[in-house]
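With one protein chain withheld, the remaining protein chains of the complex are depicted in position.
Labels run A, B and C following the written order; every chain starts at residue 1.
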Amino acid sequence: MSYEVKLKDRIARVELLSRQGDQLLVAVDGKEYALDFAPLNKGSYSIIHNNKSYNVELIPVNGVKKYNVNTFKNTYEVEIIDAEAKYLANRLKGQEDEGESIITAPIPGKVVKVLVEQGEEVEAGQTVVIIAAMKMESEFKAARSGVVSEIKVKEGQSVEARQEMVVIEYSTD
Amino acid sequence: MSYEVKLKDRIARVELLSRQGDQLLVAVDGKEYALDFAPLNKGSYSIIHNNKSYNVELIPVNGVKKYNVNTFKNTYEVEIIDAEAKYLANRLKGQEDEGESIITAPIPGKVVKVLVEQGEEVEAGQTVVIIAAMKMESEFKAARSGVVSEIKVKEGQSVEARQEMVVIEYSTD
Amino acid sequence: MIKKVLVANRGEIAVRIIRSCREMGITTVAVYSDADRKSMHVLYADEAYHIGPSPSIDSYLNIDNIIRAAIMSGADAIHPGYGFLSENPAFSERCKKDGIIFIGPSADAIATMGDKITARKTMMAAGVPVVPGTEGKIDTEAEALRTIETIGLPVMIKASAGGGGKGMRLVHNPKEVKSALRAARSEAKTAFGDDSVFIEKYIESPHHIEYQILADSFGNVIHLFERECSVQRRHQKIIEETPSPIMTPEKRQKMGEDAIAAAKAVNYQGAGTIEFIVDKDLNYYFLEMNTRLQVEHPITERVVGVDLVKEQIHIANGLPLKLQQEKLKQNGHAIECRVYAEDPENNFMPAPGKVTHIDIPYGVGVRVDGSIYEGREVPIYYDPLIAKLIVWGKDRHEALERTTRALKEFKITGVKNNLKFLERIIISKDFVDGNYTTHFVDENKDFLMKEEPCDQNCEDIVIITAFMEYLQKIEKASPKEMTALKNNWKDYSRVRSVLKL
Partner (left out) sequence: MIKKVLVANRGEIAVRIIRSCREMGITTVAVYSDADRKSMHVLYADEAYHIGPSPSIDSYLNIDNIIRAAIMSGADAIHPGYGFLSENPAFSERCKKDGIIFIGPSADAIATMGDKITARKTMMAAGVPVVPGTEGKIDTEAEALRTIETIGLPVMIKASAGGGGKGMRLVHNPKEVKSALRAARSEAKTAFGDDSVFIEKYIESPHHIEYQILADSFGNVIHLFERECSVQRRHQKIIEETPSPIMTPEKRQKMGEDAIAAAKAVNYQGAGTIEFIVDKDLNYYFLEMNTRLQVEHPITERVVGVDLVKEQIHIANGLPLKLQQEKLKQNGHAIECRVYAEDPENNFMPAPGKVTHIDIPYGVGVRVDGSIYEGREVPIYYDPLIAKLIVWGKDRHEALERTTRALKEFKITGVKNNLKFLERIIISKDFVDGNYTTHFVDENKDFLMKEEPCDQNCEDIVIITAFMEYLQKIEKASPKEMTALKNNWKDYSRVRSVLKL
């Protein structure tokens, strides 16, 4: 069995070469690892590699292919890229450039400022709207450059969580 | 739905009278309870009854009908007695009086003393064998009166966990 | 004697208060909004009363509903915790009127300290140093300029009823005075319905140091030493420690005496905190008084060896303080880290969500106060504080190394949180050196945002583990589930992608 696994910017090819109980031989990008790989409870593993001890916890994020991974030192997001995921990524890739993006409020609050107008061109990182919630003001920025196609909120208005605020159409360049 | 539930010596008849989301009306031995019954995670419930708050955790023991139950103050063993369990209990009841009981070692250790001989009559609570394990000596007693039908260990001998030590045939009186 | 306490709060502080009540054999009553039916304080209390919809204004700030719950439950006292109604004089007054003991100061003391100009005047009369500036409110540019001539620039124009940074203007140049004055007054009017403003000298690179005090109904007032609270983000504290690394024994005693004088000036009763602003030369000035328990009270508890909630209850019971000032001592060093459900990479924006996994640190010198559990949804309506880590060491050095150890053991998954950010603070040079002001987070941004490096081996292990877990899931998945999987993933390929910020 072999899959690609994504960790931050890196996509690694992983292959299970052999397995004898908890003793694994696995290759990551061609580098071989002989591991004592002991499952603990629900997504926790104790791994010993060259007498180094790793305690790794996996917590699934939305389904089976994405995990939050905790080690003693760090926390990662890891994603399994199987055939389906690849297909999906390709389809999305092709489409999203002509798609649109909706900026939603993650928490309930009040619209303090709308900094753009309909039809206005925005650049990636540009602040689009400011929300006050839990006594704090938070800036919401455009993820990529495009054109504001719709503004769904007004200054002073209260918004609910997940309420749509501003729609941006991606540039096609 | 109605079942019998066993807690210690008590067998209570429980019936779900109505349910509206987390709002339950349940009768226990005819006494009605209107409860706000909120499931938390895996077997944990928050229950509010007449503004009293109960935090109850259920941990299944061997399958689905038996639970260890933790409340803030106490810990209980609770068993659901459905039709199957009743049938089972009846069959067992009829048979166990003519059955036999095997005293097994719960932990590995060494037989310090065997206090009975084959053919000897023993009374309920009588010490049958003494085991030394984890630096402690533990006495093993007959659960009910009967006759020793077989002794499977010798003094000084090491025993493994779950090894059978003494077989007692129940009296039929 | 108080037999039953209603805790008019939620989250970790409600749980913390209930713990001390339990130890004293006092029955506890929780109150909860719609969003908090499954909150830990509801599970942990003996009784629980629903007090309204999720927004605080309809529940935790609803005096009528809380008083009704107190009366129905037969509670003889209410503990307000911090935030919500804890510094609302009307609530203190209402409890008194309805014959319920309010575990906190009188309405009068709350009101006096709640208005900045009144508090300032009261402190000046009591001989407690205040930031140089006007005694009362000012109305004209001429008055403002006269004050500036005396105290020098820069100055801060502040709303008397102010808070949360509103109605405040920093002035560096005499030419800005007129417009700043107008802006501050108009903002104050809008925000608080009161356009009174005053002028204070602006303290650059300040330390925020506060004193815990306790005062009984017999006029006995003691202080329990200082807490250093200069590590802040968005004007909110995130790490506190005691003793303060910049304090001297002389200054400690002097400030302690002034803290007691401040409390006595308002006939204070209960637990309270005098906040001082301290400049680099250790000149200190009264900033404000918090007339309630503070979030960071546990570091004082640890170093002085008291249970402040129990002390509050004893005082509310009309008992005299047993603690004596001259016998109090600071033993060792304590640090508190506030764990927030927030995203440090996104300007500390609150990040509610469902907690899927927690690892809590244990062992020598570690205390955790929290209110989350696995499976719990952190509500979107309230403060994002979900836990506090309180660590003690025999000296500052040990407290720091222990805090680092505990933060590494601490994991919360499912909601974004600031645990890694806290760890970076604790190991940053300025913090280790005890050399920091309220500008610390801004000044150390680059270091604080960096990740601890991990060699390729370590990353590969992570990759292998995820890979193996996935393999196992696939092996275990029944054909039915696999089909569902296949159908699901096509749904994701919609044209519109909803951006989640």
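In this section, a residue touches a chain if its C-beta (ideal position, glycine included) is under 8 Å from a C-beta of that chain, and two chains touch if they have at least 3 such contacts.
A quick note: this is a predicted structure, and the numbers were derived from the prediction, not measured.
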item	value
Omitted chain's touching partners, listed by label	A, B, C
Identified contact with the non-displayed chain, of C:G99, C:G193 or C:G363	C:G363
Candidate in contact with the missing chain, chosen from C:R16, C:R94 or C:R292	C:R16
Touch residues of chain C, complete complex, unshown partner	15-16, 19-20, 22-25, 298, 301, 305-307, 310, 331-332, 360, 362-370, 394, 398, 401-402, 404-405, 408
Sites on chain A contacted by the missing partner chain, in the whole complex	36, 38, 40-42, 44, 46, 48, 51-53, 55
Residues of chain B (touch criterion as defined above) contacting the omitted chain	1, 3, 5, 7, 10, 12, 14, 16, 24, 26, 28, 31, 33, 35, 37, 43, 45, 47, 49, 52, 54, 56-60, 63-65, 67-76, 78, 80, 84-85, 88, 91-92, 95-96, 99-104, 106-108, 133-136, 138-141, 143, 161
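Keep this in mind: only the chains that are shown with their structure count from here on.
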item	value
Rounded Å distance, chain A centre to chain B centre (Cα mean)	48
Centroid spacing, where centroids are CA-atom means, of chain A and chain C in whole angstrom	31
